[in-house]
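For this depiction, one protein chain was excluded, whereas all remaining protein chains were kept in their positions.
Right, subunit A next:
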Amino acid sequence: MTPVTTLQQSTGTARPVARRHRTRTAPVDARYPYWFYLLPAVVYGVFFLVPTVVSFYYAFTRWDLFTAHWVGLENFRTFFQEQSLVRGLTNTLIYAAITSGLKVVLGMALAVLLTSKIIARGYLRSVLFFPTLVSTIGIGITFTVLMNPEKGLINNMLSHAGVTGPAWLVDPSWALYSVAFVDVWKGVGLATVIYIAGLVSIPQEYYEAARVDGASSWTVFRHIMLPLARPATATVVLLSLIGGLRSFDLIWTMTGGGPGFTSDVIASVVYKQYQAGFYGLSTAGNVVLFVVVAIIAVPLSWFLNRKEVQA
């Protein structure tokens, strides 16, 4: 009778009860819920659904905000010929993989640390979570100053230690990784919190049983924490991967896709086309981005959740 099985039993029995309850009382209950749905539905429809559907139409037009000419697939053809697109696509994938990978590893490690019995645990938890609460643009501007190769604090400190720091954001081979590093710094707090929740919900009985059997800390981590924190891993991977694929604000604030086009991601390519006034073309780019995110995220979500059920 572990808590896990009780939980399963209780949800198993709760479901039919809820269904019965709903069908019986529907006519009375409906008067509030249905009207309350209307206003959010209108807001959601006007500001989200309608623009989304309309954007699929504008993706096939040459649109200058005044008139739209139907051009068929020309926008998509131009978009795929975009010189910075291939690099943008690879950069997007690299960025998403690096940020979500590091967030999983660091988040897990920090969560293990912060659930163990250490001094000032509560304080450390809030310090770690703090960057998540700060505006991304603010963080971007701050780090742009810190990472300035000549005047920035980071390279100043490195030079005191006798190390010549890289040019961070203005070196073509470093720019993308520098931004990814800041993204991880900002996002690891959230990943840690999700992991802490996952680790705390693992019943103590497992640890006790393992210790009785003489398992080492590594074995406990490998065979108890890691598999039982799987739902947390799935959440962190999905959230940070989708976030990484759609990433824009941090990259735009810190490098603007530069130097040149070396740290462009799909979202910044699309934004630049919008800035240039190629509205139809940038709408087509957004449709492509939507499809790419869906192609990666939907199967991944299905895969991770399927494993979760088996475990």
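The rule we apply is simple: a residue touches a chain if its C-beta (ideal position, glycine included) is under 8 Å from a C-beta of that chain, and two chains touch if they have at least 3 such contacts; residues count from 1.
One rule holds in what follows: contacts and distances are computed from a predicted model.
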Undisplayed chain, where the name is taken from the UniProt record, one of "Aspartyl/glutamyl-tRNA(Asn/Gln) amidotransferase subunit C", "Chitooligosaccharide deacetylase", "Branched-chain amino acid transport system permease protein" or "Carbohydrate ABC transporter substrate-binding protein (CUT1 family)": "Carbohydrate ABC transporter substrate-binding protein (CUT1 family)"
Sole contact to the chain not displayed, among A:T52, A:Q83 or A:S116: A:Q83
Contact with the hidden chain (one of A:G138, A:P203, A:P227 or A:G277): A:G277
Residues of subunit A (touch criterion as defined above) contacting the omitted chain: 31-32, 35, 38-39, 42-43, 46, 62, 64-67, 69, 74, 78, 81, 83-84, 148-150, 167, 169-172, 256-262, 272-278, 281
